[in-house]
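Once you've had a glance at the structure underneath, I'll fire off some questions.
Only one protein chain is missing; all other protein chains are in place.
Chains here go by letter, A, B, C, D and E, matching the order in which they are written, and residues are numbered from 1 within each.
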Amino acid sequence: MNGLGGVLRRGAVFLGSKEEYEEAQLVILGAPLDWTISWRPGARLGPAHIRASSEVLEEYSPALDCDLSSVPFYDAGDLELPFGDTAASLALIRESVQRIIMDGKVPLLLGGEHLVTYPAVEAVRQYHPDLAVLHFDAHADLRQEYMGVTLSHATVMRRVLELGRLELYQFGIRSGSEAEFIFAPTHTHFYPFEFREALEKVVPTLAGRPVYITIDIDVVDPAFAPGTGTPEPGGCTAQEILASVYALRDLLVVGFDLVEVAPLYDPSGRTGVLAAKIVREAILAWGSRSQETAEGG
Amino acid sequence: MNGLGGVLRRGAVFLGSKEEYEEAQLVILGAPLDWTISWRPGARLGPAHIRASSEVLEEYSPALDCDLSSVPFYDAGDLELPFGDTAASLALIRESVQRIIMDGKVPLLLGGEHLVTYPAVEAVRQYHPDLAVLHFDAHADLRQEYMGVTLSHATVMRRVLELGRLELYQFGIRSGSEAEFIFAPTHTHFYPFEFREALEKVVPTLAGRPVYITIDIDVVDPAFAPGTGTPEPGGCTAQEILASVYALRDLLVVGFDLVEVAPLYDPSGRTGVLAAKIVREAILAWGSRSQETAEGG
Amino acid sequence: MNGLGGVLRRGAVFLGSKEEYEEAQLVILGAPLDWTISWRPGARLGPAHIRASSEVLEEYSPALDCDLSSVPFYDAGDLELPFGDTAASLALIRESVQRIIMDGKVPLLLGGEHLVTYPAVEAVRQYHPDLAVLHFDAHADLRQEYMGVTLSHATVMRRVLELGRLELYQFGIRSGSEAEFIFAPTHTHFYPFEFREALEKVVPTLAGRPVYITIDIDVVDPAFAPGTGTPEPGGCTAQEILASVYALRDLLVVGFDLVEVAPLYDPSGRTGVLAAKIVREAILAWGSRSQETAEGG
Amino acid sequence: MNGLGGVLRRGAVFLGSKEEYEEAQLVILGAPLDWTISWRPGARLGPAHIRASSEVLEEYSPALDCDLSSVPFYDAGDLELPFGDTAASLALIRESVQRIIMDGKVPLLLGGEHLVTYPAVEAVRQYHPDLAVLHFDAHADLRQEYMGVTLSHATVMRRVLELGRLELYQFGIRSGSEAEFIFAPTHTHFYPFEFREALEKVVPTLAGRPVYITIDIDVVDPAFAPGTGTPEPGGCTAQEILASVYALRDLLVVGFDLVEVAPLYDPSGRTGVLAAKIVREAILAWGSRSQETAEGG
Amino acid sequence: MNGLGGVLRRGAVFLGSKEEYEEAQLVILGAPLDWTISWRPGARLGPAHIRASSEVLEEYSPALDCDLSSVPFYDAGDLELPFGDTAASLALIRESVQRIIMDGKVPLLLGGEHLVTYPAVEAVRQYHPDLAVLHFDAHADLRQEYMGVTLSHATVMRRVLELGRLELYQFGIRSGSEAEFIFAPTHTHFYPFEFREALEKVVPTLAGRPVYITIDIDVVDPAFAPGTGTPEPGGCTAQEILASVYALRDLLVVGFDLVEVAPLYDPSGRTGVLAAKIVREAILAWGSRSQETAEGG
Partner (left out) sequence: MNGLGGVLRRGAVFLGSKEEYEEAQLVILGAPLDWTISWRPGARLGPAHIRASSEVLEEYSPALDCDLSSVPFYDAGDLELPFGDTAASLALIRESVQRIIMDGKVPLLLGGEHLVTYPAVEAVRQYHPDLAVLHFDAHADLRQEYMGVTLSHATVMRRVLELGRLELYQFGIRSGSEAEFIFAPTHTHFYPFEFREALEKVVPTLAGRPVYITIDIDVVDPAFAPGTGTPEPGGCTAQEILASVYALRDLLVVGFDLVEVAPLYDPSGRTGVLAAKIVREAILAWGSRSQETAEGG
């Protein structure tokens, strides 16, 4: 605080964030990693951009008819990752997510590239052994390795699978190698291309089970989300990804992330606003449930 | 004119504009106001951009099968507003719209921010007491005040309502405060989110009654209209907003505006082209009716 | 080759191109012409951009379940056109396409502006007299002349028609002069606006007949393909243009082109990626058929 | 603070800002006003952009051989100004600056447009009656009124002069009306165009006297600072404006501001980095002196 | 005029243009040709951009201490050139310039690409046989042909030379083929690289003789004028090109042009503002002399 009274806005945090970590049921954490990206870098600028974009939104969601004040959350800012050191960066993310969970809070990661999902799921899985991971993406990310690298945004879901004791559900995948498209149907719950109906079918089967949700913004068509490193034409609309958030409303979400927002490629800023809106709706749709659980438990 | 013959194109006016004000049944007027905007300014550059964008269009509309030559209109250019002086600017807009109506012509305002609708409706309402205002927007714009300011692009429809003796129809609203979403259903004809069916239902009830139509370009999804100050994902498509223009074809339109085009945020220029196409179709769909009326009257 | 071993990537050719012309069944040829463009130039930068954009794609198409290795093709690079000399440029394109056909290969032209279709069809028609030309575009391109110029991207389909002994099918047209919309229905198979159903109806009638396909990227809505010179709101989606490629899968395609990609207007690069994806899917969907034919013949 | 330890960076404040207002000798305050701007708006985005740009800088200045740790300052964030209400906004700025001075600290304003200098000088002048105002700008800003508006970024220095009991020094002016260029030499210490030598001459005459310094970023040539609303070719270089900061090192600076940074017009971000570097050097060059004074006093 | 009174600004003409051709001593004419450009097109958008950019300038020049009201000029708008037809376009330009001269006025051409200088000089030379052409450019433009094309922006000065009965002075050239650099010193007054001193030496020798001046904006370093098709690092500053305009003040300028402004490559807009400032200063520095002459003659 300062001596200047109440008319100031200091620093940039996500719309509606509480002032104190302790008040929060849910914690936003930025993970500005982007060095294993294969085409165009820039996802490291995602978290700060999503926060700044949240300013244009209201705290109230007409679709969910509730307000961010109803789910106390805290935006913890960005991790200071050691640039170019993948192993150390992943360790830092894993430890931070662990701490959030140990504090009885739900982690919400803002990427950065998709590889950040790996340490996050690693941490969540320790506390929720029967975990289901729901993965929305244009790309399968199931490669064994990519250009000799095993920890990469192109291999992350393969690494997640290898953690074991979890099930992976993939939605919207429309790009991959032939090997990935052979591997996926026998190793994951695989719903490529249009996924709305699949989602309706899957949701009831997950009732009561802990789920981790990871959304790669490129599952959305680049018309609606051009600010991303590896755009793949033919994705869903903004309305459809928001509808997916609502469709998952009754699940027990124990962690989630939104990754691959790269603002350099979108001078209009609409990718950041869409990302911020997904975050707001996810907090409202999934966070209140986690709150009940916490209160109930 | 000049001594150089017929191969010259001088100045920039909307495609198909007549050379003389007197010939026109309908008058385009730019109102480059953008100082009460809450997030990103730039709507003041809208009118000039829409004019320049109209160059890429044909004068003929295949959808309506008619041509701009069939509705004589005049592009009067931009008002020279006193920058930063809201009250004086609104007065200037109101007086200019009044003059257009008194000259027996239909005003077509190009914003500028949404606040320009207020003086325009104020002027129109004097001559058409039983007015219906049709409002297409992502945002309700129904706040009592915004950051202590009562005349703002976030409060404009509340101010319009307060003029009294008119009815407000709102279409496509998908953002607002909780207070606005409580206020709206009891004070306006409120059709949030998808509005196509609502429009079909409403149009017949408005037959023969004077209507003023205001389109905030952000009712369209930012994928189709990224060039705007406060983008809100989840809107309608370009085809859907054009279809709305056609759906209103039989109404007695006594004034309209298109606002919030901010070209800085759209390097592709497609927002300006969409705006120009909406203007062309609106002139053809609504202007010819006004012409009949004028001739009939 | 060089002395540096296998880890190098030299030059920029379309993803999956063979090293040698002789190996190929299909030849990509860039035609960077853009001087008859009426509004915004820049299509000359299209071919290089589409090649660079192909890097983000996989060689495997999940929709078609096959891989670029299955259709041997060669990217021959760009023609060095004499800037500003339309006649000489068209002659150069015509001769190059002729040579490709005489070598028993299928030409795939990357524009450049739409006028490049004219010499390509001229060459193809010599070897396939009963040709059907399928034209996907926002604009009719059927003008007799444009600003005194008869060879222009606004007149190209009229010129193609005048070659005689071919039939023209037009899909998705949503802009043109009144004269063009009067001319089209009596001179071409004319399917303006939405064309999916028309395509389903037309395809069976073309079985076994040689077809040349020309896709102007602006048939797609500028939300999905903003990088083009004359954007026209209200077009199809990325999914719909890809579905059109699949719908034409069983035809005997003897030549095709993709034109009017102008990367300057799309900082996100998604137009280039969409164009590259259309090219990949077209090679896989149409090229393998041409291969059979060649092998069968 | 939060439970996540020391690896986090939360919010965005200027490089090296203290955590607490009380620790500071100097206070940075953002004033995101931009509604009286005559050409291109966007200066409201300046303060946040300058803060974010400061991240690329070191805290150490090789030119001054000292470090931001040597001058304790606090970045108080941005004032929440009522959009479009000039009078209320100026009052808010004036009161905040007053408070900073009353707390014994030096105010450093980040614009916003140049009009913010008016309330700042108004506040400073109350405590330092014998004030000299040093004004670096491309434009004279001495108009009596502009388009009927008296409080505008084009009239601000005339208003400042009218406060009385202060002297105005103008450097680098290269644009204005004929009336301004007649008025200036008789009412201000007027050093248009190249100002390096003038500065050397003037500085000794100001020794010991309280000075307020206002730098309009457009005094710098748009090659070095393109991100501004009203660029005027022919200005000084980045090195020259930094040299001016050093030249003023021995003065008793009681307040300063940097205005008219509009990041929308500079995709390279170098304007923001230059602005941040000017701020860093100004804090080091001028702030340490103010510290001495405070300590001495 | 229209019925709306005096607060309107209609169309876009260069700052200070008279309403009527007849009043003018000097005529601005846009020549939006850009089809023989070798690298990046877009100069056709130059004239409209320069006009729009002139809005940010004052009508008064402090450097020349005079005002645009002192030299009556008329902005005639843009020629409607037949896209892609070089010969017809050049003829149209030549005829228009001829007409301007025959009307006793001085032509000021806004390119467009540099080839537009050819028909302009052709026209001027008819009336001023002893013409000196002063050419400011980064490129020699002296090729015999370029990629088989003889009329091109890379050959234009060779074509001008071939007109005969004129002398060519070249300033600032820093790029060309070896052949051009061998040709130039024996065929033109050749002052490559730094040209300030050369200019001082040359100017007195041209006293009283009719001169045509052509400025390719790329003579200026791309730091100061990035909006051009073929940027060549190492040019002069904005101040230096303006100083050149002043240095030529006493010459008898019978025609001039400013070419190769391509706004697409400069999101900051400063190239357009520099171009507009060059035009303003040129009108004031050269136009008043032409006025005297006209009055004297």
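Here is the rule we go by: a residue touches a chain if its C-beta (ideal position, glycine included) is under 8 Å from a C-beta of that chain, and two chains touch if they have at least 3 such contacts.
Model, not experiment: these values are computed from the prediction.
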item: Listed residues E:P107, E:P231 or E:G255, member touching the removed chain; value: E:P231
item: Contact partner of the left-out chain, one of A:Q98, A:S152, A:S175 or A:T188; value: A:S152
item: Contact with the hidden chain (one of A:L29, A:L45 or A:A76); value: A:L45
item: Hidden partner chain, touching residue among D:D67, D:E95, D:E122 or D:D250; value: D:D67
item: Chain not shown, touching residues in subunit C; value: 1-5, 7-13, 20-22, 29, 48, 52, 74-80, 92, 96, 99-100, 103, 267
item: Positions on subunit D where the hidden chain makes contact; value: 55-60, 62-63, 65, 67, 221, 223-224, 237-239, 242, 267-270, 273-274, 277
item: Absent chain, residues of subunit E that touch it; value: 39-40, 173-178, 181, 192-193, 221-224, 226-227, 230-234, 265-267
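Methods note: only the chains that are shown with their structure count from here on.
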item: Between subunit D and subunit C, distance of the C-alpha-averaged centres to the nearest whole Å; value: 55
item: Computed distance of Cα centres, subunit C from subunit B, in Å; value: 38
item: Two or more partner chains touched - positions in subunit A; value: 221, 223-224, 267
item: Chains that touch, pairwise; value: A-B, A-C, A-D, B-C, B-D, B-E, C-E, D-E
